[in-house]
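Here the complex is missing one protein chain, while the rest keep their positions.
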Amino acid sequence: KEDGKPSGSTGGGGKALTLGFSQVGSESGWRTANSESVKSAAKEAGYTLKFSDAQQKQENQISAIRNYIAQKVDVIAFSPVVVTGWDAVLKEAKAAKIPVVLTDRSVETSDDSLFVTLVGSDFTDEGRRAAKILEKVLEKAGHKGPVKIAQLEGTTGAAPAIERAKGFKEIMDADHKDDWKIVVSQTGDFTRAGGKQVMAAFLQSNPDINVLYAHNDDMGIGAIQAIEAAGKKPGKDILIVTVDGVKDGFIAMSEGKINAIVECNPLLGPQLMDVVKKVKDGEKVERWIKTEESDFLQDQAKDALPTRKY
Amino acid sequence: MTTTSRLRALTRHHLFWPVAVLIGLLLVNVPFTPDFFSVKMTDGHLYGSLVSIVLFGSPLILVAVGMTLVIATGGIDLSVGAVVAITGALTCSYISDQADQSALSAVFLAMGIGLVAAVVCGLWNGFLVARMGIQPIIATLIIMVAGRGVAQLITDGQIITINSEPYKLIGGGYWLTLPFSIFVVAVVVAATMLLTRRTALGLLVESVGGNAEASRLVGIRSARIKIMVYVFCALCAGIAGLMISSNTSAADGNNAGLWIELDAILAVVIGGTALTGGRFSIGGTVLGALVIQTLTTTIYTIGVPTQTNLVFKAAVVIAVCLLQSPKFREKVFGRKTRRKVTVPAQPVAPVEPAPKTEVSR
Amino acid sequence: MAEPRPVLQMTGVVKEFPGVRALSGVDFRLFPGEIHALIGENGAGKSTLIKVLTGVHSLDGGTITLDGESVEFTSPLQAQQAGISTVYQEVNLCPNLSVAENIFIGREPTRGGRIQWKRMRKEAAELVDRLGLDIDVAAPLSSYPLAVQQLVAIVRSVGTGDRETPGSGAGQAPGSGTATKVLVLDEPTSSLDRDEVLELFRLMRQLRDDGVAILFVSHFLDQIYEICDRMTVLRNGTLVGEHLVRDLDQVGLIELMIGKALDQLEELHEHQLHSDVGETLVKAEGLGRSGKISPFDLEIKKGEVLGLAGLLGSGRTELARLLFGADHPDTGKVTIGGKQVSMSAPNDAIGAGVAFCSENRRTEGLVPDLTVRENIILALQAARGWTRPIPASQRDELVAKYIKALDIRPANPEARVGQLSGGNQQKVLLARWLITSPQLLILDEPTRGIDIGAKTEIQRLVVSLSEDGMSVLYIAAELEEVLRLSHTIGVLRDRKLVARLANGPEITTSRILETIASGEHQ
């Protein structure tokens, strides 16, 4: 908080704090859970929430933020659609003395003072964690021989897709250069239908795949159906690691069809409200507040399942 | 001579090029997946690339068939993707509320509800286009935008997962060793063909699309026909919506049928129906949809890197269109056998001898 | 100038369409300063010859020389730039643009790249005026009836030929700056009335005297004898002869055209109308639509042929459209067979047994992509509704019958209507309504663009239909035609029905013209 601008509070007093929150969209269950979490946390904290949905478009998000500036909200928070291109509007916010909190992912800026903090996870790290947990999965399954991986990517060009692939590859290249190989990789657009269809094609062209890494649970679940239709056993013939940790993913895992899930927690509403309050009150906050997340293996699935809210 | 002329006649057939492209695309896969054409028995049903092309292509075929009629009337329906989402969402949310998700009656009721919603969307589109006279692209844009919102409203923005064996059959199950969806598609396509060619509907649709004013003046109730085709199109999209949600046993308000309208329109055009309306070909549309689905599968199987998927798709689409364009074939392959001057053998008529100057000056 | 050289010469021209040979080795020549008629039955290949000449269609064989140089145009633009100005058979203008723009588009007066709108409108008004037309050139073309559009098309093509009008100064000619050497007019007179035709002829003569070669197509033989110097006759895509007009009489010409001796073409000249018309079938009271036609009363009896006479734009078409419900009337009511019919849409009228054959076959009549068969059965099918298709056998029989009766060529029910010649399209349109056997048949210029043989045939058909009890509302540009067929003649003037004359020996064309002129009569 080297710039100390959060002190520029306007009223304070009895008036409820107004938070402008610009969400990416509602492209997945994960995202919806994220929005819900923010909304309910804001309600609980007694803040006035201005919520807007950008329908996956950066320009919408920018104009939403502009509008928040015009409306003179106390704090602006948003989950950036993309990581780049925020300088101009963030400078306007800064000029209007409105502190900005990022959620979910960071942005690239030239000037670090443009936002106060980031509440969220790190997609690249999720990729790394996926690779790490795959090691455990392979070990548990007593797998021998080459590891032939099929990768189901998210929407081409989307940050989670790129970074989850990057993180995974990083570990793979570092530790498993010889024995692991990504034999096929295609986008399943983060959807079940996509995952199913792509996996069906993979199984035709590369019947010897023995590991699947899916960038989210939904594609993994779709792929499971394709694997079953091909007469193979998901979780046994083909080991599956996915990211996200939605409820359906855990159900599949408890049925033994997914071997491990790397959690990416959408429920960061309460954390966000905390941070907003601190920022508003001029307290010092950390530059990056990581969400609490963990990785799950099959044996933890049963226990974790009831805790899944979305 | 006869063989070449027969070949000519064959290449002139309006379905020749779609078929040729389809076969070509299928063959492209062989070097990458040598057993591409093999079909084997797995778990009591047939399994293989060809089977999955039909299975995954079924929703697209359905939507495209409905779209064909709309396009034939000179319209266009952008809302099909949203209708797919709404139908799936309604049906799945109803089923998921059921205590016994596999109860047949509940499943049928749920599908009924979903399809009624689709029909309502179709009626609305038809009303805007035919009664209010709003341009189709903008009239259907309304549901395209709002419909997905409605679908998400129904699913609460979540993916609704259901566990219903009978429902699973429509889009993901097998019957007589074949994907059940093949039968659904076959029934819908056959019904459409019967409906359009055995009754006068096809003729009237083509007439409305070919010349709207003339059709009005011969007393065709074009408003009614337009409403009918929009409803039919929405119904097809609804069935496709059932299939898509059944295939994964889940309703995804945001992603189900996303951009399917573009693929459907593409399929219609590859099938030889002009976007300006008029003549249409259901068979061509089915082929067009198969071409697109094969293209998608090909992209997955031959290992195109994700970032070049779209470039590849663009290249194929352009190639298909160029091949289908007579002008292009003429310019590139044809050398057009011009100047085969066939001087008249007839006795040349009595031409007045002298060019008398008739200038009245 | 010893040996006159043809400005245009076509030799051995061949044009084939899939399945049809439209032209097989036609020779044709055109001299400067002559008006040359191109004559032939419907489908003989006249329009095709013109289209091949002007680069609309490519040539399949033969050569074209213009001014001694071999040419082959690949687009109408090129032909225009080489000095060939053309009015094609169907009105080919842009309905969404103003009259002035339609006349000038492609060669608008500009200064520094900017269109001079004022000047353009002024010049357009002058040009239009020269054809005796008095219209607002700033109004969109679509607001005018077909005949006016036809005239505008003519103005467009001829107006450029002699733009040395002192007023307009610049005198920069069309496109690239070539003056018109050849003017091609494909049935320009098909929907014009006498006055307009005279104006057009005056203009044509003037152009001819300026040395322009004019190619003129018409099915009105009188007009050909009136204005042409020379003629070329086509039959079935082949050349049957080139003659000086004064060397060949009408009978000889017709024989050349149809390829056999003509028997009883004249027959219809007699009034052979039956006199016993039945009781009132259609009654319109105070029917009107503001801005289109003032309220009128009209009665049509069973079996009566009611002809409408009037000048161009007098409202004949508007009247017919109101009776059919094609336009929504503001006032009045219609009773048909004693029952009041709400005239809100054509369906209502069709349901009550009214049929309307529009004058504008291209935009309001045919569906060009559909086949002859489909176009013919369209109205009947629409009346039956989509659930009850006409059984195939009955359909084919009906279609075959009318193809034969009206001599539609090619006699192939599978041919696309858009590819038929103009006259044959008109016949298809007629056939469409005839098979519905309506109670009242409204024919708006049914013989437009139809050759004389078929024209007589159609007129005979009208007579026999009326004898069978069908009422007919008959509109034709030719007064004689109206006179010949009608029991009663309604006279329109300035969009008002001003008189109703019972036909009889004392009614002549000049009598009708007087009525039109005086505006009042009983």
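Some points to look at:
Letters A, B and C name the chains as they come in the text, with residue numbers starting at 1 for each one.
As a convention for this text, a contact is a pair of C-beta atoms (placed from the backbone, for glycine too) under 8 Å apart; a residue touches a chain by one contact, two chains touch by 3 or more.
Operating definition for what follows: contacts and distances are computed from a predicted model.
Missing chain, UniProt protein name, picked from "NADH-quinone oxidoreductase subunit K", "Phosphoribosylformylglycinamidine synthase subunit PurQ", "Cytochrome c oxidase subunit I" or "Sugar ABC transporter permease YjfF": "Sugar ABC transporter permease YjfF".
Interchain touches from the omitted chain, evaluated on the whole complex, reach A, B, C. Which of B:Gly24, B:Gly149 or B:Gly303 touches the hidden chain is settled by the complete complex: it is B:Gly149. Here the missing chain is touched by one residue of C:Lys15, C:Arg121 or C:Arg156, and it is C:Arg156.
Considering A:Ile76, A:Leu118, A:Ile133 or A:Ala158, the position touching the chain not shown turns out to be A:Ala158 (whole complex).
For the chain left out of this panel, the touching residue among C:Glu69, C:Asp134 or C:Glu279 is C:Asp134. For subunit B, the residues in touch with the chain missing from this view are 78, 128-130, 132-135, 137-139, 141-153, 157, 212-213, 216, 222, 253, 262, 265-266, 269, 274-276, 306-315, 317-318, 321-322, 324-328, 331. Although one chain is hidden here, its contacts on subunit A can still be listed: residues 20, 23, 25-26, 31-32, 35, 39, 49-53, 55-60, 62-64, 66-67, 70-72, 82-88, 91, 108, 110, 155-159, 162. The chain not shown here touches subunit C at positions 56, 75-77, 79-81, 86, 88, 92-97, 101, 105-106, 108, 110, 113-115, 117, 132, 134-136, 139-140, 143, 156, 175, 194-195, 198, 290-291, 311, 313-314, 493-495, 509-510, 513-514, 516-517.
Note that only the chains that are shown with their structure count from here on.
Contact topology of the protein chains: linear, an open path with no closing contact. Per-chain CA centroids place subunit B at a distance of 41 Å from subunit C. Inter-chain centre distance (subunit A to subunit B, centres taken as mean C-alpha positions): 36 Å. The centroid of the Cα atoms in subunit A and the matching centroid in subunit C are 71 Å apart.
Here subunit A touches subunit B in the complex through residues 25-29, 31-33, 35-36, 153, 156-157, 184-187, 189-194, 196-198, 200-202, 204-205, 218, 221-222, 225, 229-231, 246, 248, 251, 310, going by the rule given at the top. Subunit C contributes residues 4, 6, 12, 14, 24-25, 27, 29, 31-34, 58-62, 208-209, 211, 229-230, 238-244, 247, 324, 326, 345-347, 350-351, 356, 358, 363-370, 374, 377-379, 381-390, 432 to its touches with subunit B in the complex. Note for the complex: subunit B touches subunit C at residues 198-201, 203-204, 206-207, 210-211, 213-221, 225, 278-279, 338-344, 346, 348-352, 355-361.
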